[in-house]
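Yeah, one chain of the complex is gone here, protein chain that is, but the others are all in their spots.
Moving on, here comes chain A:
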Amino acid sequence: MEEDKVLCLPRLSQVAVCGGTHGNELSGVYLVRELLKAKKNVTKQEDEEEEAVPLLMVLSHPLQQCFRYIDTDLNRCFTHASLSGPMSGMTPYEIIRARQLNTMLGPKGSHGAVDLVCDLHNTTANMGLCLITYSDCDWICLHIFRHLQANIPLRYIHFDVSNKESYSLDSVGKHGFAMEIGPQPHGVVRSNIYMAMKAGVQHMLDWVQSFNSGSTFEEGFVDVFTMVKHIDYPRDSETRTITAAIHPQLQDQDFCLLRPGGPLFQTFSGETLRYKGDEPLYPFFINECAYYEKGIALSLARKRQVMVPAIRVQTEQEQQANNQRFASEEEE
């Protein structure tokens, strides 16, 4: 491979793995607890071995009440607007917590933010394993995806939201993604789902170590699912209670192409309501418990191939040159 076609990117000096951003999504809660326990139990040798990947493990929601949230959804509190501004005695718990996390892992958008945030989530939808990001051109995230995909079936979901408007915990790091696994009921830990998440995190850390050690990762294509729109349940105009359920032929069919005219909902009187869009799209987050209150029965995505260039870590020389350029840009 031609050297000049390989993108050189800064070393990933610190990685954060976060669990329990939603307190009832238990795989991440237990995985981070176990990682923290394992770290505590490692006996230090006389010549301290350098940690393979400098890793911050964070339990996002220390008050483990096994609810999604206490006052408001923590994973919507990371917009620049939410992270700044005045606080009072009435400030929701999660806004306060988000600012603490921003101090710990950020500040968001700054040179000091952690290099990579991996935020662990579960869904009641039958989505398997997914990486969810705001970017379809973050080559670090895309290469992590390619590496995981060699070992585990998974999908790459892209929400086309600007950095200014990005709202979730993973947006605090220079690079970040949510690692979402389902189906799992909230408040439950299923062993197969836990082990899949554990393997996913391990593969990710292996990749980071390999990247930092100087490996070159070849170019290749990735199928990216970009969110286009959400569809809400049909609701009673007065009470806003739902008047239909996800159609049995759509239930559990995440990422199976939904064509115009395809079944969407089944009313309680047995009528089928169909997809009226013109474009066939890929449904996901079908029947996610937490999205009823957000007015989302399912989300729809367009699939396209993204060409991911070859990358490797910058050498120290390249890093210094980069830092100098950054410093002079800041001065200007």
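Note that in this section a residue touches a chain if its C-beta (ideal position, glycine included) is under 8 Å from a C-beta of that chain, and two chains touch if they have at least 3 such contacts; residues count from 1.
Everything that follows uses one rule, which is that contacts and distances are computed from a predicted model.
Peer 1: Of the options "Cell cycle control protein", "Protein TRANSPARENT TESTA GLABRA 1", "Aspartoacylase" or "Translation initiation factor eIF2B subunit beta", which is the UniProt protein name for the chain that has been left out of view?
Peer 2: Looking only at the record, the undisplayed chain corresponds to "Aspartoacylase".
Peer 1: Any idea which of A:55, A:245 or A:306 touches the chain not displayed?
Peer 2: A:245
Peer 1: So one chain is hidden, and I want to know which residue out of A:22, A:61, A:158 or A:186 touches that hidden chain in the complete assembly.
Peer 2: A:186
Peer 1: Please pick, from A:161, A:256 or A:289, the residue that touches the omitted chain in the full complex.
Peer 2: Only one of A:161, A:256 or A:289 touches the chain omitted from view, namely A:289.
Peer 1: With the missing chain put back, one of A:194, A:255 or A:284 would touch it. Which one?
Peer 2: A:194
Peer 1: Touching the hidden chain in the full complex, which residues of chain A are there? Just list them.
Peer 2: 30-31, 33-34, 66-67, 124, 183-192, 194-195, 198, 241-242, 245-248, 251, 266, 268, 287, 289-290, 292-293
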